[in-house]
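Below you will find the structure I want to go over with you.
For this depiction, one protein chain was excluded, whereas all remaining protein chains were kept in their positions.
The first chain written gets the first letter, and so on, giving A and B; residue counts start at 1 in each chain.
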Amino acid sequence: MEYFKHEQAIVDDKAQIGRGTRIWAFSNIQEGAVVGEDCNLCDGCFIEGGAVVGNNVTVKHHVSIFDGVTIEDDVFIGSNIAFINDRFPRSKAHDIEWDKTLIKQGASIGTNAVVLGGITVGRYAFVGAGSVVTRDVPDYGLVYGNPAQLHGYVTKDGKRTDQPPE
Amino acid sequence: MEYFKHEQAIVDDKAQIGRGTRIWAFSNIQEGAVVGEDCNLCDGCFIEGGAVVGNNVTVKHHVSIFDGVTIEDDVFIGSNIAFINDRFPRSKAHDIEWDKTLIKQGASIGTNAVVLGGITVGRYAFVGAGSVVTRDVPDYGLVYGNPAQLHGYVTKDGKRTDQPPE
Partner (left out) sequence: MEYFKHEQAIVDDKAQIGRGTRIWAFSNIQEGAVVGEDCNLCDGCFIEGGAVVGNNVTVKHHVSIFDGVTIEDDVFIGSNIAFINDRFPRSKAHDIEWDKTLIKQGASIGTNAVVLGGITVGRYAFVGAGSVVTRDVPDYGLVYGNPAQLHGYVTKDGKRTDQPPE
């Protein structure tokens, strides 16, 4: 096994986990989930079958990534985030097609933020902690608030700018 | 045993669990908790003694339901929700009566939403993800924001309407 699994984590034999990835306690990676190389999945993460996580991704504590969600390389996901794949969920209503949520390369999603189903967060964008993202976020965009508004841009190394850095 | 318990879930012998309910990993159902039939309790749920959950309820990941909270049939509870039973909590101040929170039949509570203690959420109402609910929600009401405001109504199958559908 070329990845690390804490003895109190659950990883299904049919999950695909890349080399060098670390999966910590009380996490659960289901059949059909895809996780890339050199990721760090902290305690209590749940990755559903159909979810795709790229390389070098940091997933903090108690994060749920469901079917229909794609996380590209180098993304940071703060704690207590559950990606949504159904805008109007009802109990036991399963005959639906999941919304597709896409978090592009290098983006950072702050702790306890909400990203609604069907949203695209752009490359190296930054979503402030506790925000509720209801619209797509442009590349390098800095958004925060409820609902989240665009308040400028950030560089790859986290400096604020007025204009997109590219 | 007529319900399913993941081998890494904890269910107290004195919890009452209905037929056909599934309880997933890292969940903990305490003595005196009541959970109905055909529910799905995802990873990391905590149901305290005194909490009551009806039939056909979906409880997503890392949800805490405390004493004083009643969830009726057919409700959807999104991830990372902790129902509150004490409006002004202080550490180690236990000689209080818990607030009563009631989530009525068929309501949906979006991911990471907060419902303050003592609130009633009406039948088939919909609380948007990341909202903070500080007042009662009418039947079929669609509320979102912090604090949550009424923005219209939804039908049982999740379509928006200007007027209550009944």
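Points to keep in mind about this one:
Definition applied: contacts are C-beta pairs under 8 Å (C-beta built on N, C-alpha and C of every residue); 3 or more make two chains touch, one makes a residue touch a chain.
Please read all numbers here as calculations on a predicted model, not as lab measurements.
When the missing chain is restored to the complex, the residue among A:G68, A:P89 or A:G106 that touches it is A:G106. Those residues of chain A that touch the chain absent from the view are 8, 24-26, 38, 42-44, 56-58, 60-62, 74-76, 78-80, 106, 108, 110-112, 126, 128-131, 145-146, 154, 156-158. Contact between chain B and the absent chain runs through residues 10, 26, 28, 44, 46, 62, 64, 80-82, 84, 87-93, 112-114, 116, 130-132, 146-147.
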